[in-house]
Structure formats: C-alpha cells, structure tokens
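Of the protein chains in this complex, all but one are displayed in their positions.
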Amino acid sequence: MAIPTHAPDDTFVQLLTPEGERVDNADFPLEVSDDQMRALYRDLVLVRRVDAEATALQRQGELGLWAQLLGQEAAQVGAGRALLPGDMAFPTYREHGVAWCRDVDPLTLLGLFRGTTNGGWNPHDHGFALYTIVIGDQCPQAVGYAMGMQQDDADSAVMVFFGDGASSQGDVNESFIWASVFNAPVVFFCQNNQWAISEPLERQTRIPLFQRAWGFGFPGVRVDGNDVLACLAVSRQMLQRAREGAGPALVEAFTYRMGAHTTSDDPTRYRLDTDVEAWRLRDPLERVRSFLHKQQLVDDDYFAELDAEAEQLAERLRTGVRSLPDPGVDAMFEHAYAEPHSLVERQRDQYTRYLAGFAIEDAR
Amino acid sequence: MAIPTHAPDDTFVQLLTPEGERVDNADFPLEVSDDQMRALYRDLVLVRRVDAEATALQRQGELGLWAQLLGQEAAQVGAGRALLPGDMAFPTYREHGVAWCRDVDPLTLLGLFRGTTNGGWNPHDHGFALYTIVIGDQCPQAVGYAMGMQQDDADSAVMVFFGDGASSQGDVNESFIWASVFNAPVVFFCQNNQWAISEPLERQTRIPLFQRAWGFGFPGVRVDGNDVLACLAVSRQMLQRAREGAGPALVEAFTYRMGAHTTSDDPTRYRLDTDVEAWRLRDPLERVRSFLHKQQLVDDDYFAELDAEAEQLAERLRTGVRSLPDPGVDAMFEHAYAEPHSLVERQRDQYTRYLAGFAIEDAR
Amino acid sequence: MSEATAQPLTMAKAINAGLRRALENDTKTVLMGEDIGRLGGVFRVTDGLQKDFGERRVIDTPLAESSIVGAAIGMAMRGYRPVVEIQFDGFVYVAFDQIVSQLAKMHARSAGQVKVPITIRLPYGGGIGAVEHHSESPEAYFAHTAGLRVVTPSNPVDAFHLVQQAITSDDPVVFLEPKRRYWDKAEVDEGAAPALPMQSARVVRTGGDATLVSYGPMVRTCLEAAAAAEADGTSIEVVDLRSLAPLDVDTVAASVQRTGRCVVAHEASTFLGIAAEVAAAVTELCFFDLEAPVLRVGGFHAPYPPSRLENHYLPDLDRVLDAVDRTLAY
Partner (left out) sequence: MSEATAQPLTMAKAINAGLRRALENDTKTVLMGEDIGRLGGVFRVTDGLQKDFGERRVIDTPLAESSIVGAAIGMAMRGYRPVVEIQFDGFVYVAFDQIVSQLAKMHARSAGQVKVPITIRLPYGGGIGAVEHHSESPEAYFAHTAGLRVVTPSNPVDAFHLVQQAITSDDPVVFLEPKRRYWDKAEVDEGAAPALPMQSARVVRTGGDATLVSYGPMVRTCLEAAAAAEADGTSIEVVDLRSLAPLDVDTVAASVQRTGRCVVAHEASTFLGIAAEVAAAVTELCFFDLEAPVLRVGGFHAPYPPSRLENHYLPDLDRVLDAVDRTLAY
C-alpha cells in the first residue's frame, strides 16, 4: 500500500452513515453477517451501559474517578473486534470498550477507579496490557512488544491506543520511528476526540493527525470514528498487513468526546454546547440501530432483551463495586519487588508490628 | 509555499556542482557577488583549518576530545552566513563552522574541549547559544526562544542545528509540533551526515529525513550539504519566511561525516573506506575553489594569502590553547547558583579552608 | 497593583493571587502549561489569569512536558520569566532531562552569563484518593540536583509569598504545591511583606521535648500530632522546612540543640528522602546534643499503592507520634 499523499481534511473512511445507510469503500471492503452486526450493536450498547453506570457510581461516591468513553464506543468496539486472540493491545485509561472486547470484566475496571487496584487483570491472559495514565508511555512499550512478536516469528500484531493530545508526546513520536525502522507489526490507533482535557485539537497539530504518519514513512488513514464498521474494516486491514510483515500504520479515528474528560472535569468552562449537539447527530449507536431497523435484522424483542441484559450488567456492577475487596496492607509490600528485598521486608515487619500494637491497644 | 509531497530520494537543491559549475534553481535563486564568493571560500578554508588544528591538538594531548566537522564545512558556513545579527542559533557540539560565522573565537571552542570551560562565550552577544551535548535538548529551547521573538514582535528568526541521529529523539519531534502549532519563527537545520557515531542513517529513518516535516505540516527541503551556495540560499529563504511570519521549516543538508565521530572514535570498525572515498569527490571546498579558478575570480596570490592567514590562525590556536587559563576552584562554587546558596557557601568555605591547610603544610 | 487587604484564602487561591501579582509586577512573567488557560488548571490555580492577562502571557501548551520546560528555557534566554505548571507530580519525569541536564546546569555552564529564572509549579503528594501517578513525592530528585532550588509551602500565607519569591529568584525553582492542602484556608494579607526569605525554615510551634521536622502537606499532620501530644504532656517543637534545597539546617539544629530529640516526617520514601539528609546533617551538627538518633517517618519503599491503601502509606498522626514516643524512650 502506497503512502497516501493527498487527502482533503474532511474525508475519512465511512461504511455506515449517521443515517444508518451502508456505503462501500473500495479500499476497505467489509463483509458483515447479520449475526456479526447484531453482536456489534450489542457490544456498543453494553459498553455504553458500563460507562453510564460507572459514571453514576462515581457520582454516588463509589469510585474516585471515572474516565468516560461516551461517544467513542464505535472506535473502540471496531478496533477491539478487529483484534485476534494472539494480538496484544496497549490501552490508555479510556479504552473500556477495548477492554470489553478483550474479555476484561468491567467490574475489574471499576476496581481501578475505585482504588482497590492499579490494574487488576492479567495482561498475558487477555492480550490487553494494563491501563497507562502517563500520556504516551505505552507507545514505545507496544513497539517493543511487537519487536518481540517479530523475533518469535509470531503471526500476530500489536494495537496501541492513544489520543489526539498524546500525539504531542516525544515517546509517541519516537515509537513511530522505531516501528518504522524495525518494520514492527504495530498499528497505532489514535482516537482523535478533539480534546485533551480543555485543549482543542489545534493546540496539538495544524494538520490532520493521520498525516503525521507521512513524516515517518508508513500509511496513515482517517476513519469515521463513530462508525463501528469503518473502524472494524480499517483496523482489521491494518492489523492484517502488520501481521504479514508490511509494518506499522496509523489509524486516526475521528470522533468526539461527548462527556467530560473525567468525572473531575467541567467542560462547560471551555467548550460550547452547540458543538456537542452537532456531534450528537453522529451518535455511534444510533446509526447501527437505524441500520438494524431498516434492514429488519432485529425485532422489538431483540432490543428489549438487550435492554434487559444491559440492566442486568449494570446491576452486577452496582452490587459488585460495593463488594470489591479492599487490598490487604501486605499487598503494598508483597509486590514491590519480585524477589526478596531487605528494606521492604524490614519495613513490612515494622509496620506489621506497629499495626499489631493497635490491635493490642484495641483489645485492652 | 506549499508542502512538497513528492520528491525522489536523490534530488536536492544544488547551485554549485562538485565540478564547480554554477547551476540555477528556480525555487532558490541566489545572487552572489564575487566578493561574497571569495569570502565564503575564505570561511570554508579557515573553518577547515580550525578543525584540522584542533584535531592535531587533541592528538598532542592538549584537548581531551574534539568533534570534527570535516566534510560539513559548506553546510555550516552556508547556514551560518544566512543568519542575520538579530537571529539566534542553537548548535550541537559540532557547529564550529556556525560558531565561526557568529564570531565566536575558535580558541574559545578549544577551551571547551580542553576542559577549561563548559561554554565560554556569551550567547546573547553572539546570537549563538552554548553547545548542547545531550542529543536534541536544544530543539525545544530554540522553539521557546523563537516564541519569545514572536512575543517581542522581533523581525528575527532562530536556526537550530541537529543531526540525523538526533531526529529520533522525542524532544526534536516535540519541537516540530510546537513550532508548527505556534507558527514559531524557527528553521530546523538537520545535517544528515549519514552517521550517528557507528549507526547508519537506516537506523533512524526509512524515508528521507526532510520528509519528516510532512508529518508536522511545514515545508521540508533537502539541500546538497556540500554546496555552500545551496545551503546559503535555502537557509536564507527559510529564515526570511520565518521572519515574515510564515512559520517553521526543515532543511536537511545531505552531507557526510568525513572524519571520525570524535577523536575518541574508530570508524574503521563500522564503515568502508570506499564510502568515504566516494564522498571525497564531493568535497565542499574543492568545488568552490574550482569555481573561483574557472571564473578567474582569484589569482594565485589569493590562495597564497589565504594559506598564510590559515597558517597564522592555526599558529594562534596552537599557542593560545596552551595558555588557556585553568579555571579557578572558586568558579565551581561561584556560578552554581545566581543567588547566594547556604549549602554551596558552606562547602566553599570548608573546601577553601581545606586547601589552605595544604598551603600551610607546604609552607612548613 | 491589587488592593492589599487581609482575607481568608485557600492555598489554591493564595497561589493564584501570588501569580497575579507576579504577572502584574513584571510584564516578562509568562505562565505556561497544560489546561492553565480557559480551564484555569485542573486545580483552578490559574483561574482567570488568561482572561485578564491574555493568551500571550498565559499560554496553553501542547501535551509535552519536556518541551514545556525546554521552551521555557528558551523563553528565559530571550529575557522572559516563565512560570511553568506541570499538571501532576507523576508527569514531571517526562521533563526530567530538560530540568536536570539543562535547567539546573545552565547558569554554571555559562559561567553566569545565561540566567534561567524559571519556576516549575508542581502539585505533589498523596491523600486525595487519586489514581496512579497522581500522588508522587518527587522532591528528593530535585533537591539532590545541584543548580535547582526547591521550596514548598505548608499554608496559604507562605504559598502566596513563596510563589512570588520563587518567580523573582534568578535561579530555577521547583515550587512544590501540596495538593491535598489546596483547600486549607488562612487569612492572607496581600499587602504584607513576606516574613522570611525563601530559603528559611520556620519554627511553627515551640516545644521542649522533641523537634518534629516536616514540610508541605505533612506540616499540618505534625501540628495535629503536637497538639495531641501536648494533651499527653509531651511538648513538641515543629519546624516547617519550607525550603528543601538548600535546607535551613541551622534552624533545625538550633531546635534540636534545645530538645535533644528529632523526628523527621514526610510522605516520600524515607530511603534517600529528605529525612535522610536532615538526619545526616543534624547529627553532624548536634552530635553531642542528641539523646537519640534522628528518627524518620515516611512512605515505604514501595510504589505508591492504590488509593484504598494510601492511608497506610501516608504517615498519619499516629505514626508520627509513635516515632516521637520511640525517640523519647531512648
């Protein structure tokens, strides 16, 4: 595939219009069965429900924070469903939809935002690395992992997620260089949701982000990030070419952060409601729902069952979050090092004795 | 100027062929008077002489190290002579030719490599920042300086120098982003000398380096780095457009490091003599000499006088280096902070007393 | 200039007032950082400043901390006086090279010809129930770095003055803001001159039985501990270091010479933490006065735990008093 050198700013790969019309794209053909279509819709609905429930739980004080994905469901489900079991994904802190596709229990994610863990799942088991909060740090790691796959002659690829803001970090740009120089099997998936907390896209770039790839010698593609089919098709193709040894690619999923940056944020300070309203018309779920309707792929029972499933899931999260176990004090000492460490052991002993002292006092 | 989107790898801006023929380039016209031509040749010769002398002085043990510029004279003189007095240059550790153009006494440079100073000139007086050794660190600084010029509404620009290896550093790429986003008046001047110590260009990029600019939304131009006229013309134009508010540009001066990385390096371990020989045919001085000859702009006296001047300069360096004063112990404490610092003062007092103790012992 | 009247301010607002003063007093002062403009920073410390001083003085930057510091160095070379905000402690490491290799060394390497009067504002410390990388205590890294100054206020009044002193200093200053104390309130007289120079420690409570040394977020904890100890008949002197580099060891030593006992408390790992330096220096200065070794209370040598455990990681009143008891028992 040649490196695209011309692309008007407003074009992107789209396979399903906001109105729910299926359109074709010669470069990114996609066959989707009816079952797959329904499954994708189910993903979108359940992921949105997880997000909404988590936001509510944060408001109720059950979580310290929540980073909402509202509006980015299609980008994440499209990318997530393009991954194969042997692949590895490196997320930021907002990839709850990808986590879903990688079979990470959403309750585990809640633990992270509740503060009971700093991770909670085994990256090896899920092909899904831990969340990364320091912006961009996951990118060189993703390339390193991909280099490992290369050394293993594995028929797999890495997908690494980051945001429009992250595109300004040195590490992210270095990872483009490494991926290019080593021809590593890695797909850079940038969710351009137009904002980095309060800073608009213009603070990070003056050209469309997918064009960043041109400076590093690999393809960049912009895709309608609110179109789950387009995200699936483009991700799948880019992953496949990476697996086949054709090297890295950058996918820019053009989308919008419909919610606040996190539950701590107040977006009314820096952006207009009208912008948000405009993007609401491009809702990633609505278009699939319309399509399913129009194509009569589902009946009302389907939606009712899905609603019930979503409600059940939410209920499980609500009750589950309250019974997430607080970590034991020992955990702090236990995992600091893989092998015995004299200082940590001394501190653990001292602190254990100290705590025991209280127990004795309390007993008196 | 539009961002170039097509450029075969082997084309670059050239105004003077290796054979000394003047050629025109419609995009980069250049008027050079005979006097200017002679002055440029003088720069090239004297800069090369400084480099040769310094290398010799290192061999004689007078310098701890020397980073040779052999082969890169044209790139540096071309760029350096494009700078105006109000401009600011941010060098690496190899820009002795630019230092020359900014009126930094070469003897001062020798001090740095002898270890009598870590700088030695006043950047403000010369429009020439201190050398930077940590690869890439100067680039964000250069952009910040350019942002300051912008705030001052100054009619000036910054030129920042770096190498092909440096293009892989996060800071360098971040500086591209900042320059682009703030439209800062900065020209990135990359001397692609094909090597980063022992690592060939292919370890840093798989596409021509000037194309890196495409990923950031500003022009990138490759210039024959062994052609002083081309380097002058392109630098001048890029600086002028920066001064006029048209923003940053990247100039890749395609050249070759004819010497070792530094006097500590042994390039026979990693590269072929034949490569070096091939590049010798593109010597940056020879072509100007040929031109001057062919155009009969000079006579033999000119060359004889220039040789004598070079010899005098070398002689001044030879004697000068030996009498460069070692810094006083106080310097170490004196400049650690701009304002009084209790710890440093205490340490200075203690150490002064300690040294005085020896003096007393010696006196006994 | 702003009206100078005493009024109750939170620490966040006191720093905001200090920044406003600095912007008013010197047109070369510029603020740079992520989200500091329209949003006013994630802690609202720069609230309203871009509106009042414009986008040239209060600059929202790309998301790249290394370049925030790097660009600030360039602006300082051009004659500006940049005040940089790093959004959280855990994100300063990205800028570590520009801080340690460039900022800290510039004055020395240029033999004083290049001044880089930059203030790096850095909210630090734990205790706010945050996710990873938002509760770090990186002060020792900076304090160990020759060429930098490091200061940290423990209360709104000091915050107001120290931030201005940091900005007007011709040296680079890392200004650590104890984020869990942002909402602590005190009467701040904006017209008053600072009571102390930037590098001085302060005895914030006098006492005779032991000296309790701390800084930033832990000063309040130590004062509470001292109050509790008083109820038990123990009289504790509390020293707020305020400046971590250089350290005002003379003030600490003078106290220890009276009390004979010393405990140092902070959130960071005690292993090579500020307490190690205080202990080493005080022991040297007060060797024959000490009735007990200087004891240290602080974070464990483990990465900061998930927030549900942070109350175990952070030294609290009880752990401080436990150390005081141990030193008294020597």
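Quick notes on this one:
For reference, chains read A, B and C in written order, and residue numbers begin at 1 within each chain.
Quick note on the criterion: a residue touches a chain if its C-beta (ideal position, glycine included) is under 8 Å from a C-beta of that chain, and two chains touch if they have at least 3 such contacts.
Note that the coordinates shown come from a computational prediction; the quantities given were computed from them, not determined experimentally.
Contacts of the undisplayed chain with the visible chains, over the whole complex, involve A, B, C. If you put the hidden chain back, the residue from A:170, A:208, A:259 or A:284 that touches it is A:170.
Only one of C:18, C:90 or C:125 touches the chain withheld from this view, namely C:90. Of the candidate positions B:14, B:118 or B:194, contact with the unshown chain belongs to B:118.
Interface residues of chain C with the unshown chain, by the touch rule above, are 90, 93-94, 96-97, 100-101, 104-105, 108-109, 132-133, 140-141, 143-144, 146-147, 245-246, 268-269, 271-277, 279-281, 283-284, 287, 292-296, 300-303, 305, 330.
Mapped onto chain A, the footprint of the missing chain covers residues 117-120, 122-124, 129-130, 132, 134, 137, 139-149, 151-152, 170-171, 174-175, 177-178, 181, 331-332, 334-339, 341-344.
Interface residues of chain B facing the missing partner chain: 64-65, 93, 112-118, 133-135, 165-166, 168-171, 196-199, 203-204, 264-266, 269-270, 326-327, 329, 331-333, 335-336, 341, 343-344, 347-348, 351, 354, 357-358.
The definition used in the following text is that only the chains that are shown with their structure count from here on.
Look at the CA centroids: the one farthest from the centroid of chain B belongs to A. Between the Cα centres of chain B and chain C there is a gap of 40 Å. Each chain gets one centre point, the mean of its Cα atoms, and the points for chain A and chain B are 44 Å apart.
Of all residues in chain B, those touching 2 or more other chains are 170-171, 174, 177, 181, listed in ascending order.
Counting only residues that touch two or more partner chains, chain C has 61-62, 64, 66-67.
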